[in-house]
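In this view, the complex is presented without one of its protein chains, the others remaining in place.
Think of it as A and B in the order they're written, each chain with its own count starting at 1.
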Amino acid sequence: MRLGCLVAFVKLECTRVDLFGVLVLSFAAATAGGLMRDLLIGAAPPAAISDWRYILVPVLAGLLVFWVPGIVRRLRHAVVLFDAAGLALFAVSGTQKALTFDLNPLAAVLLGVLTGIGGGIVRDLLVNEVPTVLRREIYAVASLAGAAVVVLGDWLRLPPAPVAATAALLCFGLRLVAIWRNWNLPIAEPPRSSNP
Amino acid sequence: MRLGCLVAFVKLECTRVDLFGVLVLSFAAATAGGLMRDLLIGAAPPAAISDWRYILVPVLAGLLVFWVPGIVRRLRHAVVLFDAAGLALFAVSGTQKALTFDLNPLAAVLLGVLTGIGGGIVRDLLVNEVPTVLRREIYAVASLAGAAVVVLGDWLRLPPAPVAATAALLCFGLRLVAIWRNWNLPIAEPPRSSNP
Partner (left out) sequence: MRLGCLVAFVKLECTRVDLFGVLVLSFAAATAGGLMRDLLIGAAPPAAISDWRYILVPVLAGLLVFWVPGIVRRLRHAVVLFDAAGLALFAVSGTQKALTFDLNPLAAVLLGVLTGIGGGIVRDLLVNEVPTVLRREIYAVASLAGAAVVVLGDWLRLPPAPVAATAALLCFGLRLVAIWRNWNLPIAEPPRSSNP
C-alpha cells in the first residue's frame, strides 16, 4: 500500500482539515488512481473497495499521521523512498491489469500512469490546489517509462515477471535520480498578458 | 430529495455563477453522492439519471432559489432540518443499496457515507473551495454512525425496517445536536513552516 497518505499530510500546511478530512485525503491519495482505472475498464466494484484491506490500511495510516504530528517530517527520507516504490508498483500493476482487460497498448500505458498518479491528483484537488504532478518534477514520466516497458514486453511476448521487475526498477530509479538531480520538465510559456 | 441544492446557494456568496451554474450546482449537490455510489457498485446507469424525477426535482429547486432571492435565508431553519433529514435518508439508503450488492461491511459503510456527503463535496469543488465536510462540523460522522448501525443490524440479521429507522434517527439527531452544541472534530496540526 502506497504511503501517499503520508505525503498528503504535507498538503495540510495551508489547509486546516479535521480528523475526518485527513482520513478522506489519506484514502483518496492511496486508492483514487486504481479506483479510476477500475471504473474505466469496467471492473466494478473496484478492488479499492471490494477488498476491505484497501480501505483499512490508509485509514490506519491517516490516524497515525494525525495522532503523531511531526512523524512525516522525521521520516521524510523513508516517505520519499516508499512513495517512489509505490509509484513503481502502481504503474506496473495498473498497466498489467489494463492489458488483461484487452485494452490497446496506448490505453494500457495511460491507465498505468493514471494508477500511479491519480491518487495524488485527487488529493490535491480536494485541498484546492493545482495537482503537483501537472506542474513540476519527473513523476508522471517515471510511471510512463515503467508502463511503456510493461506494454513493450507484452507486445514482444517476453516472460511477464522479469519485464515487470525491469519496469518497476526503471520507474523507481528514474524517480529517485530525478529527485536527486532536481530534474524537471520544460514549463509552458504563458501567453503574453497584453491581448493584441 | 435532499435540499442540498438550497444550501448550494449559500456557496454563491464569493462565486458569481449564472443560471446554468446554479442548476448544475443544484443537480450536483442533490445527486453526486448517489451517482458515485452507483458507479462504484457497478449499477449503471445510476438511479440519479435513469429516473427522470431525480433530474427534475433539483432543477426545479435550483430555479426556485434563483428566482426568489433571499428564500434560503428566510427558510434557513427549515433548510437545516431538511438537510439533516436528507443526510440520514441518503446515508441509510446508500448503505442498504451497497449491502444488496454484496459488498463487505467496511465498503458498505464507506458507500453510505459517500452517498450522504458526496453531493456537498462535488458542489464545493465546482465553486473552487475545500469541501466543508473535510474541514469542520460533525456531518460525516453523523452519516458514519447511521451507516454503521445499518451494517451492524444486517450482520446480526435484525429486521431491516426498525434498524433503518434507528440508524436514520441516530444520524439525524447527532447532526442536529452537533449544530446546536457547535461540536467539531479535532483539527490537524499543521507542520511547522520552518523546515529543519
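Basically, a contact is a pair of C-beta atoms (placed from the backbone, for glycine too) under 8 Å apart; a residue touches a chain by one contact, two chains touch by 3 or more.
Given the structure is predicted, the values throughout are model-derived calculations rather than measurements.
Novice: Which one touches the absent chain: A:V68, A:L134 or A:L158?
Specialist: Residue touching the chain left out of view: A:L134.
Novice: Determine which one of A:L25, A:I41 or A:A91 touches the chain that has been left out.
Specialist: Missing-chain contact among the listed residues: A:I41.
Novice: Please identify, in ascending order, the residues of chain A that touch the omitted chain?
Specialist: Listed in rising order, the touching residues are 39-42, 44, 101, 103-107, 110-111, 121, 125, 128-131, 133-136, 140-141, 184-191, 193, 195-196.
Novice: Tell me, which residues in chain B touch the chain that this view leaves out?
Specialist: Residue positions of chain B that touch the missing chain: 9-10, 12-22, 24-25, 35, 39, 44-46, 49-52, 55-56, 66, 69-70, 72-73, 125-128.
Here is the rule we use: only the chains that are shown with their structure count from here on.
Novice: How many angstrom lie between the centres of chain A and chain B, each centre taken as the mean Cα position?
Specialist: 28
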